[in-house]
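What follows is an incomplete set of chains from the complex, kept in their original frame.
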Amino acid sequence: MLLKQGRKLLFIGDSVTDCDRAKPHGEGLFQALGNGYVSIIDAFLQSTYPELGIRVVNKGISGNTVRDLKERWEEDVITQNPDWLSIMIGINDVWRQFDSPLMKEKHVYIEEYNETLTELVKKTKPITDKIVLMTPFYIEPNIEDAMRHTMDQYGAVVKNVANDHDCIFVNTQDAFNKILESLYPASIAWDRVHPNKTGHTVLAKSFLDAINFDWQK
Amino acid sequence: MLLKQGRKLLFIGDSVTDCDRAKPHGEGLFQALGNGYVSIIDAFLQSTYPELGIRVVNKGISGNTVRDLKERWEEDVITQNPDWLSIMIGINDVWRQFDSPLMKEKHVYIEEYNETLTELVKKTKPITDKIVLMTPFYIEPNIEDAMRHTMDQYGAVVKNVANDHDCIFVNTQDAFNKILESLYPASIAWDRVHPNKTGHTVLAKSFLDAINFDWQK
Amino acid sequence: MLLKQGRKLLFIGDSVTDCDRAKPHGEGLFQALGNGYVSIIDAFLQSTYPELGIRVVNKGISGNTVRDLKERWEEDVITQNPDWLSIMIGINDVWRQFDSPLMKEKHVYIEEYNETLTELVKKTKPITDKIVLMTPFYIEPNIEDAMRHTMDQYGAVVKNVANDHDCIFVNTQDAFNKILESLYPASIAWDRVHPNKTGHTVLAKSFLDAINFDWQK
């Protein structure tokens, strides 16, 4: 596995990352990591590699866009000194364009998304071992659906940023597409955005596979 | 308007009809009609035709399928002696096939749907002035979406039953399709089923237009 | 319809406008517009003219008099940059004179009402497309009732201000008077002030008629 002894791994993102984590600091006893993919990843790391002492921190906040991340980057990422950083952002950047089309001040269009994400990655790369970039996703199999189409474009931005800055890339949309061949979206997420436990396990597996987690250990 | 002086109009259906109405009897003071399309229809009838004294009753129950309606038909429809009856059912009959694919005992397939709806209409027609049949709907513009496709088939059943038994037919799916040309589903219903106030107004307008409500009166 | 593509329409007023809207800003998802006439107007605008993208904002606050509006005018109206503005105020200005006769510091008498309303209209007219003035009302059919009598005088003030400054005038008292011919006040509002859904629909229809809303579209 790529993660080594004693590393601190920080996750940042929106409600999919947040999942009712402890505030202000998402670490410690009593479900402090929330109940989403972050907590599944932590549980597998602790139960499979208890000897490594990997420290997992959750800094997701519901409703966040990349613009919100930028605003709290200093406090919630830089001063936390993570060794590894995982970012999954973009769902709300896109969603607000579709569920609140008239409130344009809440939309984060693709140029701003690209620039801001790039800026955050560039600023943080020098002070971390590794950055993982997870795409935003939309649990909708129809690629001509307007919101899915836009989300795919944001996902492509993430891929480019990952390539350009040597980050580990996790394509969450691809992971969901695979189970959407067998399951209808409503059985994974009623609003096609907030996954149930099955959906969060899809995310956790994608992440763990990307860091070469050894399932058979 | 087709509704005459002193008539009693009863609505039956699922959560879209229910909308937190008073239980067990959905009539009277203090929001007893709930906050969905039934309450909008009532408010327009009372404010525009206060002199007619139209009595509106809501008997929707969340989660119901046509199978559930059949079970409570005697108590909730027949013994209520309505002059007019409006039925909107079928969403859960279809939805469970997609969000709970493994629990087949909860699925109501199209033959049972057709037979049961027909039976209820035939039994009730002789003892009412008029029956209104509203289609179930799915706020999804992609007609190739699996659930939308199935819902359309159930809607076609409703149309046939209405034709065969001289009921007033309200095509709610058509009504939603029109605004879906301008709006993305997420701005009307996060789960594409439970409409916000805009969506309930679409339903109420379709119903009122179908009974020749005079908006200019 | 008078409202054109992309306009922002802001409502300000007291509890009849407020109706449990989101605070501090009454706009967005999840019933942010409250459950009164503002939400009905918005639902009809969105469902009938979805292509126009009319943005509706609710800035009503329970218990407000025109004196309170003046105090928060800069923050809640001017800085919001509305294209259209609708004002319905005056009920509490009058009501406190009758339910709290001894607390005279809470009464807003007619001269102050006239002056303040005029001042607010004059200040705002140059920076908006159009202002709608809705009268306060009292759901009491007896014009000799002391509070109804006073309310009618405040309503006359509103009419004059509307005439003098070329505002759209909505006579809500007239609208209620019409249904009071058939219905007793207690069936619309237990305290003759806070309308039920039927009463709010009376208000919404009066407003929509005044801006030439096309019900048949």
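Going in written order, the chains are labelled A, B and C, and every chain counts its residues from 1.
Here is the rule we go by: contacts are C-beta pairs under 8 Å (C-beta built on N, C-alpha and C of every residue); 3 or more make two chains touch, one makes a residue touch a chain.
Note that the structure is predicted; figures quoted are calculated from it, not measured.
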Practice prompt. Because only 3 copies sit in place here, please give the count for the whole complex.
Written response: 8
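FYI, only the chains that are shown with their structure count from here on.
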Practice prompt. Report same or different for the chain B and chain C interface, where same means the shared residue numbers exceed half of all residue numbers found there.
Written response: same
Discussion item. Give me the C-alpha superposition rotation for chain A onto chain B, in degrees, nearest 5.
Written reply: 180
Discussion item. Of all the chains shown, whose C-alpha centre falls nearest the centre of every protein C-alpha atom combined?
Written reply: B
Worksheet, complete the sentence: Most contacts overall join chains B-C
Item to complete: Calculate how many whole Å lie between the centre of chain A and the centre of chain C, each centre taken as the average of the chain's C-alpha atoms.
Response: 45
Discussion item. Quick check: how many Å separate the C-alpha centres of chain A and chain B?
Written reply: 40
Item to complete: Please compute the C-alpha centroid of chain B, do the same for chain C, then give the distance between them in whole Å.
Response: 33
Practice prompt. Check each residue of chain C and list the ones that touch at least two other chains.
Written response: none
Discussion item. Please output the residues of chain C touching chain A within their complex, sorted ascending.
Written reply: 27-29, 53-55
Worksheet item: Given the complex with chain C, which residues does chain B contribute to the contact?
Response: 31, 33, 35, 39-40, 42-44, 46-48, 50-51, 179, 181-183, 196-202, 205, 215-216
Response to the item:
Counting only contacts in the complex, chain A reaches chain C at residues 99-103
